[in-house]
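Complex shown without one protein chain; remaining protein chains in place.
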Amino acid sequence: MLEVNHIDTYYGELKALWDVSLTLDKGEIVALIGANGSGKSTLLEAIAGLLPPTTGEILFEGVRLDKEPSHRIVEFGVCLVPEDRGIFPGMNVSENLELGAFSKRGRKEKEETLHVVYGLFPILKNRRNQLTRTLSGGEQQMLAIGKGLLSRPKLLMLDEPSLGLAPLVTKNIFEAICQINQTGVSILLVEQNVHIALRVAKRAYIIENGRIVQHEQAKNLLRDRRVIQAYLGTHYA
Amino acid sequence: MPKNWKSFFIFGGIIALLAMLPLFTNRSDVLTWSCLTLQYILLSQSWNIIGGYAGQVNLGHAAFFGLGALTTRYLWLAGLPFPASLLSGAFIATVFALLIGIPAFRLRGIYFVIGTLVLAEILKVVIDTRFPVASVLPVETLLTYSLLPRYYLSLMGAVLSVIAVYFISRSRLGLGMMAIREDEDAARTSGVNILQNKLIAFAISTFLAGLAGGIFAFYMVAIQPGYVFSPIWTFDSVVIVFVGGIGTLIGPIIGSVFFVLLKQWLSLHLPGGLHLAVFGVLFILVVLYMPDGFIEAIRRYGKMVTLGRKPMVQGG
Partner (left out) sequence: MVQFLAQTFVNGINVGALYGLAAVGLSLIFGVMRILNVAHGEFLMVGGYIGFWLFKLYGVDPFVGLPLVGIFLFLIGIVFYKVVFSRVAKFHEEVKLKNSLLIAFGLYLIFPQIAMVLWTADERAISPAYSGQAFDLLGVRFGYVPLAGVCIAIIVILAMYLFLTKTYFGKSLRGTAESWKAAKLSGIHIEWTFMITFGLGISLAGIAGVLIALTQELTPFMGMPWTLKALIVVVLAGMGSIVGAFVAGLILGIVEAVSAIFMGPYTIAIGLLIFLIILVLRPQGLFGRA
């Protein structure tokens, strides 16, 4: 469904991605693993159109995304929930969700999706008139994912959804991610918490210094001593 | 450093030529234009120090020009020797700058821009109300009025400003100023005393602006006090610095020559103040397409010429 073919990306004159390729099939959860600054977020931003690649191509259901502006990419059903969560801190929860459905694609089914999101994260319904900046970190992350869902994505890209959250909250978020995946939404996941990422993902790519260095079934990576030492910390070994 | 010596010789040569200019010609229009150009070099270099090197876009520069002009004019006409009046004018401008500098530099970025703009406006309103009548030179001074001393004074002012900018750009102070311009927080963490640095830059800048005002007050036969505080002085300096090349030594010189020539030419061919509109368009074009000014364009052209020559040499 998603095909990234040999892309290079630059921040100004600084090369951030080198010949990166990646595929993702319909209904899959794929994890992207790497250290800080290895280019995980850059890759997601390239796909979302925030930082278009200079060479290579990005195909989504056969359509070239790399030449499209980001608001059009949302219309194709590709949605990024960025690391800073991409929510509007000075607006209330329901306004945030509403703007999540700003695309034509999302607006058509806004009411039904809203129902689904409130079902997934009931706390958001209670907080719907509250300003976003007054929410807790976990609630903000729920809102961020909920807002993403309102664009009716076929592919949801999540950048560090567990960042700064307590373990229990992280667990809730990941349960929700699995539920979202079960409704048929494909997920491309960037996650520091490699352990949890590899347990929900089917396949994973390892990225180092802007290059994909390994691509493997998630369950194999969980047994790979090298990976465990590099990304999971030794106490898991 | 042979390269430096070469620049010194060129600089000295130009000064010598300019000093001898009155020997070659006694056409008053040439002298007038030269006077204006030199005064604009002084004024625009003074803005260049605070705006170009320290990166603080001061849109209230007219206030310091005006203070220098008004103080010099009144002290001079009150009987004080002119050099003392001139220095007093520049001094008053500097004192005022230091007074307002401490609160003003609490403001960063856009707020500093607005603050200085408003400050100059306050001064203009007060001066307009307090001194509504134009100051005209008394008859006895008028009878002995000669362009020559005005010309040499302008030349001295311009040379002083160029030397000042030259030494600033090579000093520790200048390094600190440029660090602030590039990234204030980074400068702070690398040990630059931000406020002190800005204040010194501001003091030098406003001293020269006050000097420019004083020379202008010496040069003009009649002065409307409100006029020397008009924002037009700020704008002329900013346009000259940007068009020539902001934060460079030569940029404001090129800018001033170009500005005065184009202004003269346009005022012959366009009615009223339309030349200002042309400068506005030019300024916008420079900001959009030539952010480093003419000097960069000249440099790039020079590079193109030398680069273009190389393969020919190799081929031959």
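A and B are the chain letters, set down in written order, and residue numbers restart from 1 in every chain.
By definition in this document, contacts are C-beta pairs under 8 Å (C-beta built on N, C-alpha and C of every residue); 3 or more make two chains touch, one makes a residue touch a chain.
Quantities reported herein were computed from a predicted structural model and do not represent experimental measurements.
In the whole complex the chain that is left out makes contact with A, B. From the options B:Gly12, B:Pro149 or B:Gly280, the residue with contact to the chain not on display is B:Gly280.
The residue from A:Ile7, A:Val20, A:Leu65 or A:Cys79 that touches the chain not shown here is A:Cys79. Among A:Ser38, A:Thr113, A:Ser151 or A:Thr170, the one in contact with the hidden chain is A:Ser151. Residues touching the missing chain, restricted to chain B, are 57, 59, 103-104, 106-107, 109-111, 113-115, 117-119, 121-122, 125-126, 129, 231, 235, 238-239, 242, 271-274, 276-277, 279-281, 283-284, 287-288, 291 (touch as defined at the top).
Against the chain not displayed here, chain A makes contact via residues 48-50, 69-71, 74-75, 79-82, 84-91, 95, 98-100, 102-103, 105-107, 147, 151.
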